[in-house]
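Input: a single structure, listed below in C-alpha cells.
Only one protein chain is missing; all other protein chains are in place.
Per-chain residue numbering starts at 1, and chain names A, B and C are given in the order in which the chains are listed.
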Amino acid sequence: MDFAYSDKSKQMLASLKTFMADNVLPANRRFHEIAHTGAYPTEVIEPLKAKAFEAGLWNMFTPELEDDHPGTRLTNLEYAPLAEEMGRVPWSPEVFNCNAPDTGNMEILMQFGTPEQKEKYLDPLLRGELRSVVGLTEPDAASSDLTNLATTIKREGDEYVINGRKWFSTGAKHPNANLCIVFGVSDPSPEADRHRKHSFILVPMDTPGFEVVRDVPIMHHHAPEGHCEILMRDVRVPVDAMLGNEGDGFMLAQARLGPGRIHHCMRTIGQCELALELMCERALERSTFGKALADNANIQDWIAQSRIEIDAARLLMLQTAWRMDQEGARAARVDVSAIKVMAARLQTTVVDRAMQVFGAAGITPDTPLSYLWTWGRAMRFLDGPDEVHLKVIAREELKKTKGAMGANLAHFVPPAR
Amino acid sequence: MDFAYSDKSKQMLASLKTFMADNVLPANRRFHEIAHTGAYPTEVIEPLKAKAFEAGLWNMFTPELEDDHPGTRLTNLEYAPLAEEMGRVPWSPEVFNCNAPDTGNMEILMQFGTPEQKEKYLDPLLRGELRSVVGLTEPDAASSDLTNLATTIKREGDEYVINGRKWFSTGAKHPNANLCIVFGVSDPSPEADRHRKHSFILVPMDTPGFEVVRDVPIMHHHAPEGHCEILMRDVRVPVDAMLGNEGDGFMLAQARLGPGRIHHCMRTIGQCELALELMCERALERSTFGKALADNANIQDWIAQSRIEIDAARLLMLQTAWRMDQEGARAARVDVSAIKVMAARLQTTVVDRAMQVFGAAGITPDTPLSYLWTWGRAMRFLDGPDEVHLKVIAREELKKTKGAMGANLAHFVPPAR
Amino acid sequence: MDFAYSDKSKQMLASLKTFMADNVLPANRRFHEIAHTGAYPTEVIEPLKAKAFEAGLWNMFTPELEDDHPGTRLTNLEYAPLAEEMGRVPWSPEVFNCNAPDTGNMEILMQFGTPEQKEKYLDPLLRGELRSVVGLTEPDAASSDLTNLATTIKREGDEYVINGRKWFSTGAKHPNANLCIVFGVSDPSPEADRHRKHSFILVPMDTPGFEVVRDVPIMHHHAPEGHCEILMRDVRVPVDAMLGNEGDGFMLAQARLGPGRIHHCMRTIGQCELALELMCERALERSTFGKALADNANIQDWIAQSRIEIDAARLLMLQTAWRMDQEGARAARVDVSAIKVMAARLQTTVVDRAMQVFGAAGITPDTPLSYLWTWGRAMRFLDGPDEVHLKVIAREELKKTKGAMGANLAHFVPPAR
Partner (left out) sequence: MDFAYSDKSKQMLASLKTFMADNVLPANRRFHEIAHTGAYPTEVIEPLKAKAFEAGLWNMFTPELEDDHPGTRLTNLEYAPLAEEMGRVPWSPEVFNCNAPDTGNMEILMQFGTPEQKEKYLDPLLRGELRSVVGLTEPDAASSDLTNLATTIKREGDEYVINGRKWFSTGAKHPNANLCIVFGVSDPSPEADRHRKHSFILVPMDTPGFEVVRDVPIMHHHAPEGHCEILMRDVRVPVDAMLGNEGDGFMLAQARLGPGRIHHCMRTIGQCELALELMCERALERSTFGKALADNANIQDWIAQSRIEIDAARLLMLQTAWRMDQEGARAARVDVSAIKVMAARLQTTVVDRAMQVFGAAGITPDTPLSYLWTWGRAMRFLDGPDEVHLKVIAREELKKTKGAMGANLAHFVPPAR
C-alpha cells in the first residue's frame, strides 16, 4: 500500500511538465484551429511526437515492453501522475504515444499477438507510425451486455468473413489509422458456451467492404480523430488475422479493458485538477457586487468540496493502480469498476462547479470546461455504463456477505419472534 | 389560483399538436441536415411560418397586441402549454413567431417604442419578416452585475456613438436579422444614480462599425441562428434610436426579462416531458442480461422521480404565469427567479437520466438528448446565473423574517441565559 | 385546478392561527415537560380540546360527517392550510381531534362500519373521548408487501381468534386508547384470491390476550402516545367485530391510506415552513467572524432552495388534495404516492439545512429541529417506503408509454439498421 511515486516517476513527471509547458501548451490554440476546420492537426502532432520520442517520453503506459521496443517501462502506479498531467491537454497523449485506444490495442497485441501480428501491427504502433481503432460497441444493441452484439465473424475456407456495424470507434478518422480490432460472434450455435462464442480479429481498414460511415460527435464535439460508425459488409481477412484463438473474445475483452479504464481515470483526475485550478483563478480574478467571487461562501464550498473529492478519488485510483501492479489486472477488476464510477461522476461534478464560476464563458469553447464537462458525461458510458460497474461491485459485496451471512444481524438485531 | 387551461388554450393546444405532428416533426431531420452545413434552414422555416400564420398559430406569446397586430392574445397561463409543446422541437418557436429573443424585443418595443420605432421595427417583427438580437452580456465582465458592463453609448450632437463588445447575441447569424437592441452606459459620471446610468438603444446591424465577430457555439453546438459575439466600434445612430429615455436601461432590462424567463421555463418543462417519454420508450424497448431495462428498480426510480419533479416544476411555473397575469411581471419577480432556478436544474437532471437509459446513443446527435442536456446547462446562465436568482429569493425571505423577527424563536427556542 | 383557499378555509385558518398563538404555543413547553416524564400530558390536552371544540375547530379532516356529527366538513383542499398550521406543533392535531391514526380509523368506520360499530366506536372517536390504533405493520416481515403479513384472524363459531404481532401501532400508550383495528389473514388457503385473503377487525384493547409489549421509540424519541409493539395471543372477539366483510382487507387498506397520507404531507409542509422561518431568524440573529450568518452566500442558497422546494411541494400537495376532492381518493392514488415521496424527502432536506444554521443547538431538544428531522426520516417509511411509491409511479408512467409505444422514438431517433 505504498502509493508514493518512485524517483523514476518523479523525474519523468518533471520532464513531462517541462515538455508540456515548453511544447504542448504553446501549440494548443493552433491544434484547435486546425481541428476546427475538420482536418487532422498532423503538422502540430508529428513534430511534437519526434521531440517527445527524443526526450524519452514515449510509450509510458505499460511496463510490458520487450527489449527492442522503445519506451519507459513504468508501472501503473508510476504512470499515474504522468497520465494526470497528459489529461490536462486531452489531445496530448498521442504526442507521447499514450493515447486510447492505441494503448489498449498495443497491450492485447503484446499479450496475445503472434510474432507475425506483432511485426505487422505492434511494432509500427509502438513507433507511433500506425494508428488503430477497436470495433466493439454496436448502435443497435445494448452493448453493455456483450451477448447482445450482432457482428459475425464466419470462417469460410482460409478466410474469415465479417459482417456488422460498430460505432464509437475512436480514431477511425485519423490519417494514419489502418487497423481495426473487431469483436464479433464466431460461434453462433445455440449450444456454444456463452463465454466462448466471440472472437477478436485484426482487420486492415483498407480491406474491401470496410467502410467508415460517419463520424459521430460526442455531445456535439467533433474530435479530429473521430468517434466513428463503421459498416462491414463481407469483409474478408485471412485466418491468421484471428487474435488468439477462436472463442477467446470474452477473455481478451476482459484483459483489454482493465488498464484502459484506469488510464481514463488518471486523465480524468488531471482534468478535475485543471478545472479546480481554473475555478480558483477565476474566482480570485472576477468580482460582482463589490467583492471577489472567491469571497462568497458558496463558491468557497465548491472549491473545498472539489479538493476533498479529487483527493479521495486520486487515492482510490492509486490504490487500484498499485493493486494492478502487485496482483494483476484480474485481481483488481472490482477496484477498477469502483474508480471508473467515481472518476466519471467526479468529472461532471467538479467541472460543473468551475463552469458556474466562469459564468457564460464556461459554456463556450473559450475555456476547456465545456469540453471537459461533456467528456465527463461520456466517461459514464466509456468502457461500460455506471450501472454495469455498480452491479459488479454490489455482487462482490454480497458475495462476501454470503460468506459470513448474518454475522452482524446476530449481534445487533433481535431475532424474529 | 386557478391553473386550469382555458377552452381557448386547450383548443389552440390541440391545433398546435396537430400542426407539430403534421408539419414540424416531419421536417425535423431536414432542418438539422441543412443546419449541419452551417446554412440557415430558410427553406424549411419559411413555408412552415406561412402555414402557421394561416392556421392562426402566430404571436401566441403575448396578450398585449394592438388591434391591427396579428396574433392570438393569450395570457401567460394560456400560453404555458403551447410553449411546452413548442419546446419539444427547439427550433419550432420561430415557425410560430414565438422565439427568443424576438419575443422579448417585441415586448419592450410594444411597451416603450415610439410610433416611429414601432413602425420601423415592431411591425415587421410581428409579421415575422425581421429578426432581432439583443446586446446585453459582455465577455470581459461578470455580467450578472450590470454595473460591470462597459459598452458606452455617448451622445454627440444628433447621434449616439456606441462602442463595446457583446456576446451571446442569439440570432445574429440569422439571414433576416437586422436589429440589435444594445444595452450600455449612457452616463458614466461617478455621481450618476447607478440605476440611471444605462440605456437601451436600437441599432440596425448594417450600421458601419457594427461587426458580428464570430458565432460562439454553446457546449460545441452551433445553432444555425448563432449565439454571436459582436463588436461595435464607433457605431453611430440618430438620437431617435434611443428606446425610452436616456437612463431607462435598468428599468427596461427588468421589464424585458420577466416574460422571457418564464417562456424559457415553459419550453424546458416540455423538453423534460419529451426526455421522460423517450426514457420510458427506450426502457421498454431495450433489454440487457435477459430483462427489459424498464424492469430494473433503479431505472424505475429515475422514471418516477422525473415524473414527480416535472409535475412539481410545472405547477410552480403555472403559478408564476398566473401571478404575472393577475398582478404583473414586477409582482412576480421573485416567483420568476424561483421557477428559473428550478426549471434549469431540472433539465440537466431529467435529461441526464434519460441519456443513461439510452446508453452511448444518448450522447450522440441521434437523439435530442445531448442537445437538451447541454442546453439545460446553458439555461443555468441564461437570464442570470442560479446564484443571482437564489440571492434574490433569499433576500426576500429574510426581509419577511425581519418583519416578524424572532417570532418563532421566542416560542420554540429557550432564550440565552 | 383552482387551488385558492375558499373563504371558509381562510376564516378557519385565521381562527386556528389565533387559537394556536393564544392557547397551543403557550402550552408547548409544559406539554414536553410532562411528556418527558413518560406520562401523557392529559392536563394540557383535555382543556385545549374543550376550547377547540367550542371554537368550532373540530374534526376538520373530513367532509364526510353525518348530520349529527360535530365538525366542519371541509374538503381536502380546504383542510390543507389548516393541517399545515397544526403540523407546526406536532402534538396539536389531537387538540382538534385531527390526529393520526384516529382520523384514518374514523374514516373507514364512517365508510364501512355497521350502525352498531359506529355507535360503539365512531361516535366516541368523533367526540374525542376514545383513542384508537391500527395494527398493520409487523416486525418480522417486509410489510410493504402486504402478502408477507402473518397475523391470523380465524373464525371459530361465533368468534374470531386473532394471533400475531404488530408494531408501529401509534397511540397504544394513550390513556384513552381502547380500539385496535387489526389487519390479518382470514383466508390462508393457497387457492384464495390474493386480494381477498385479508380482513380488518375491530379489537377492544382490553380483550384478554391483547398485550402492548413495549413502546418503540422512533429515532430515540419517545412519543407520549407511543408507537407500540403489540402481541395478540388467542384474542377472541365476536363475529360482528369484522369491519366490512371477510376478505375486504386489501380494499379497506387502500381506502384508508389515501387521506391519511396526504394529511401527513400537509403537516410536513407546515413543518418545513417552520424550519425555514427558524433558519432565517437564526441566520439574522447570530454572527461569526464578524458578519451575520445570513450574509453568507451558502446560507442564502440554503434559504432560497428551501423556499423553492417547499413552494413546489405545496403545489403538488394542493393538486393532489384538489384531485381527491374532484375525483376521489382512488383516482388520486398515483398523485398521493408522488407527494408522499416528495414531502418526506423534503423534510429531512430542509430541516437539515436549518439545523446546520443552528449549529450544535440544532441537535438538542432546545429546538424543534431534531425532532422534525428524525420524524422526516420516519416519514419515508410511514404509509409505505419511498421505493414502493416510486414503483407505483413508474408503473403508471410506463403504462402510459405502452399505450403510445415508440411515438417519440419514431420521430426523434433513427431506426435500427
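The rule we apply is simple: a contact is a pair of C-beta atoms (placed from the backbone, for glycine too) under 8 Å apart; a residue touches a chain by one contact, two chains touch by 3 or more.
As the structure is a computational prediction, the values presented were derived from the model and not from experiment.
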item	value
Touching residue (missing chain; options A:294, A:350, A:363 or A:382)	A:294
Per the touch definition above, residue among A:181, A:235, A:265 or A:278 touching the missing chain	A:278
Residue of A:14, A:50, A:304 or A:331 touching the missing chain in the full complex	A:304
Candidates C:76, C:176, C:370 or C:401 - the one touching the absent chain	C:370
Chain C, residues in touch with the chain not shown (by the definition above)	137, 139, 142-145, 148, 167-168, 216-222, 286-289, 293, 296, 298, 352, 355-356, 359-366, 370-371, 373-374, 377-378, 380-381, 385-387
Chain A, residues in touch with the chain not shown (by the definition above)	1-4, 25, 28, 274, 276-278, 280-285, 294, 297, 300-301, 303-305, 307-308, 311-313, 315-316, 319, 338, 341-342, 361, 366-368, 387, 389-395, 397-398, 400-402, 405-409, 411-414
Residues in chain B touching the chain absent from view	139-140, 165, 296-301, 416-417
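Definition applied: only the chains that are shown with their structure count from here on.
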item	value
Chain whose mean Cα position lies farthest from chain B	C
Length of the line joining the C-alpha centres of chain A and chain B, rounded to whole Å	38
Where chain B and chain C are represented by their mean Cα positions, the distance between them in whole Å	41
Interface hub residues of chain A, defined as touching at least two other chains	139, 296, 298
